[in-house]
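The other protein chains are all here in position, but one chain of the complex has been omitted.
== chain A ==
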């Protein structure tokens, strides 16, 4: 924070501090020092007062001492020479009869963080380890850890380490826990302190004497211990059972973490532990602190990945409170979606419908998409709610509902009739581009069943000049084309106007190229157009994916009780919901790249290499290629620039089949004329002649399905052949 007039402030403070009258009056002296500290915490640079503050250190007033130490510890590293003056006062204080003064001096001696002072510090620290007062020992133990980190290169003093191990038996619980912490830091290079059987049992026996923080520390350290026999393991587990249901969330979480680490091979025990923590976790979900509530919710989401039924009966605990902040409401809705079953679906939907009219637009949209997710299994009830919401005629609600319907129709084709009848008239309320794209997509796929579709399109086409979003324009082109295929009489005229506008007047290259693509496609004749645009529909016969399969606990055990679960954005349930194949999404899905990486490591995928003859490919613009691919549900991930050599395109498609979804990743490689010989040397397989016009296609698929892969390849070949030849 910039602070004006800081020089004046410092000068004024110095005048006060060096005034002998002030120095002789303890109260005035203390208040001057208070002013310095206040300025310091406000961000003023008061480093210039260092020598005055060093003088102020020699006092009997403990409050003043503490204040001065706060100052010295912040600025010592800037003034190593002057700091030497303090060390004498500090060493003298270490002999003080008052243990509080001793611990204070010892703590701040190391907190100065000056490696040059190390030789003066070691002796008082050693004495501190044997001090009568526990508070001095606590400080001394951690002091060794600080000292070690100040001089990381120096050798570890074996005598000190031994003494620290000895102090694990100290009667004071905090000293014991501090020993653990210090040893972990000092022996970091060796992988931390030794956790053997006697130490483990000692720590476990003293667990009861520790406070919450100490218990968490011990439980964390014990994660490295491996019990030698099964009976020992069960002894430990039964000892820990009480802390598993501790009312303190930190202890409960640390214990569960330890449970999961100790028995990875005993799923029954782990599952029993998850059942045990249900109560405390639910209690944390209702805690007065909203941050604790949020943390508990995130961890419950982890647990549900392995035990989807864990919270089923307690779904009401996840109903949102009116005064809760939006981020908690959204998490709760994510959990609610997972908990839905035949018994509670009516109550749940009723509750979610209440959130749809929330003042906060984000919450309202999250509620609507949550209803959409439930709609995959209970489509009738959900569609009834969604169509009801359209009646409100509010922009953000209508937009969210149309997007949700688009997602729903893809996985549940049987709802398309209801959706089609609901769509009439909602174009007037839609304002944002996301919502209008979704509407256009729906009209493209189900246009023949929406009576007013041509009129809606006409409205869009009349306003195309004022349209800002290229995404909407491209979607509009596709929709008009597809509608033209099934209702030519009504749409011919407007299609002509749209193409004319997009080719002659449009400035955005993507839109223009797509319009050109369609124009050329039309010139190839109606049959060809129908074949290309007919595209793929989701088949009503395919089953719907309901819920996720339960994951093994080991998938998430390592991230339990870490910051990881709290950091994940809107949650993965959302991203999978958005990934239905035909959507025009230009941003890359983050979880997709993960799949890409993990796919490269594991061996449960199919790999296929093929060469396709295609003269146009390297010369066409990325946008028209992308548009062409999207017609057949292939998403492009990345391109190299046109005319670059070698030229590559990465693409993927995502097909849902009866039981599981299959992902196909592909790479198109065009090596260029001049590098042909090298390519030929490297590639195995048949290499026919005349290959300067060929594109090498590499496909990977998970899970294995040869037939689908061949089908995909033939579609890809067909698309590549229809590409326009772009001569620049």
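Convention: a residue touches a chain if its C-beta (ideal position, glycine included) is under 8 Å from a C-beta of that chain, and two chains touch if they have at least 3 such contacts; residues count from 1.
Convention: contacts and distances are computed from a predicted model.
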Missing subunit (named according to UniProt) among the choices "Exosome complex component RRP45", "Cytochrome c oxidase subunit", "Carboxypeptidase E" or "AP-4 complex subunit mu-1": "AP-4 complex subunit mu-1"
Chain not shown: contacting residue from A:55, A:91 or A:248: A:248
Hidden-chain contact residue, picked from the options A:156, A:194, A:392 or A:718: A:392
Of A:171, A:264, A:286 or A:309, the residue in touch with the unshown chain: A:286
Selected from A:235, A:362, A:490 or A:705 as touching the chain missing from the view: A:362
For chain A, residues in touch with the removed chain: 1, 34, 37-38, 41-43, 62-63, 66-67, 70, 74, 100, 107, 113, 135, 138-139, 142, 145-146, 174, 177-178, 181, 208, 211-213, 216-217, 220, 245-250, 252-254, 257, 279-280, 282-284, 286, 288-292, 294-295, 298, 314, 316-317, 319, 321-324, 326-327, 330-331, 347, 350-351, 354, 357, 359-363, 366, 388, 391-394, 561-567, 569-570
